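Step one of this worksheet: look at the structure below.
With one protein chain withheld, the remaining protein chains of the complex are depicted in position.
Up next is subunit A:
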Amino acid sequence: MTFKDKWRFVQQNMKKNKVRVFMTILAAAMGSCFLIVLASVGFGLHDSLIKDELESRAVTKIDIYGTSDEDQLGFTTKNISELKQIENVDAVRQIQSLDETNFHLDGYTNEMPSAIAVDFENEKQAGIELGSGRLPEKKNEIVVSSDFAKFLGKDGVEEKDKFAEDGTIKSEHLYKEEVLNKEIELEVSTFPEDGSEPRTATEKVQIVGIEAAPANEYIYTNSVKTTLELKRTLDEALHVTDSYTEQGDPLFDQVEVYASNAESVETILKSLDEKGYLAYSNLEELKNINILFNVAKAGLIIVGTIAVLIASIGIYNTMTMAVTERAPDIGIMKAIGANPKTIKQIFLMESTFIGLAGALIGTAVAYLISFLVNAGVPMILEQIFEEEIPATLQLSSIPFLLAAISITICLVVTILSGSRPAKQATNVDVLRALRREI
């Protein structure tokens, strides 16, 4: 018997019991939809809270916070080149912090952003992302963070009038124009430890680039990156020598090593340890959180599977009734010479169809619900708490993997629940069926 003919039989059988088949498909659809929607919350939260982080440079970043030489107060250029030579190291960021800085622009001031001096060639290798503009090429060029302009407040406004409730500068006191390509005055101050008068130096600098906004929209960053040459000029003006060795080589306050991929982080950590560096990577921590999320997702899938199992009782019932009802026909078919295997396949096809149809409909509806939840819940939350929900926060996400898992579970469960009735069908006793005893 050909597949097409078997399928025709299945169709005829289902046509005879349209309502029952429909209800069973509905139950299977509800089960698989419930499974997907439930688990999608785990996937959604995982995605929006962790995944970005895991895929970003954060995992390949290794912070170096000390060298083997305890007397040395920073990292020398020798240290840097040693770090660069370690296998699988993509980039090394070398950072000198600036003292207290203020930036003045046309009567507006950004007070004390975190200012650092870096080597922009290294920044490029470490994956700095610009939202607009370019990286500095000359000494007096800088890049600022995406929120830099939000901290550029009008001079001479009283502190208590200047800030809104959430700590940001009120919009009426903000600098309105585009800051890119503006020339701005950098003012840096130092407060000597010997108690002598604070000293101040200024330089005109040009904002040539603005960094891309961070993935987490609810974090404000107010920072500035300058060139190392500018830092040296300022230090010379201020007579500050902390950032240099006695020979005049620069000393770096902070060094970050970037591994070429997450897998090589561990071996890099090991060789750092051998070379006497103190290092830290948040990969392990992230890995643990990741495992936690994966366990939670598995748990949700298992809970959702219970719904599918309940639906499978419906399929079992439907198929058992179908077999009982059709026992006389099955008897006649067997009497003519229908192989029991053929009979079994026909019934298995029917239950598989019910399961597949249910799974597909359920999956489609789950995608719709997921979409509505993602669109609707933030809106409702914003209404209730009057606070903006970041757009990156996704409550529900259905990756292809989840849909595939759900469809597989649904199919396996329905085939299992349909297999006993199908077996019953093959066991129909021909002569008893012909005598209408069953």
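Here is the rule we go by: contacts are C-beta pairs under 8 Å (C-beta built on N, C-alpha and C of every residue); 3 or more make two chains touch, one makes a residue touch a chain; residues count from 1.
Assume contacts and distances are computed from a predicted model.
J.: Which choice in "ABC transporter ATP-binding protein", "NAD(P)/FAD-dependent oxidoreductase", "Cytochrome P450" or "Simple sugar transport system permease protein" gives the name that UniProt lists for the one chain left out?
T.: For the chain not displayed, UniProt's protein name is "ABC transporter ATP-binding protein".
J.: Among A:5, A:69 or A:437, which one touches the chain that has been omitted from the display?
T.: Checking each option in A:5, A:69 or A:437, the one touching the absent chain turns out to be A:5.
J.: Looking at the full complex, which residue from A:332, A:373 or A:415 touches the chain that isn't shown here?
T.: A:332
J.: Decide which residue listed in A:49, A:213, A:238 or A:434 touches the omitted chain of the complex.
T.: A:434
J.: Which positions on subunit A touch the chain that was left off?
T.: Counting only subunit A, the missing chain is touched by 1-2, 5, 12, 16, 329, 332-342, 430-431, 434.
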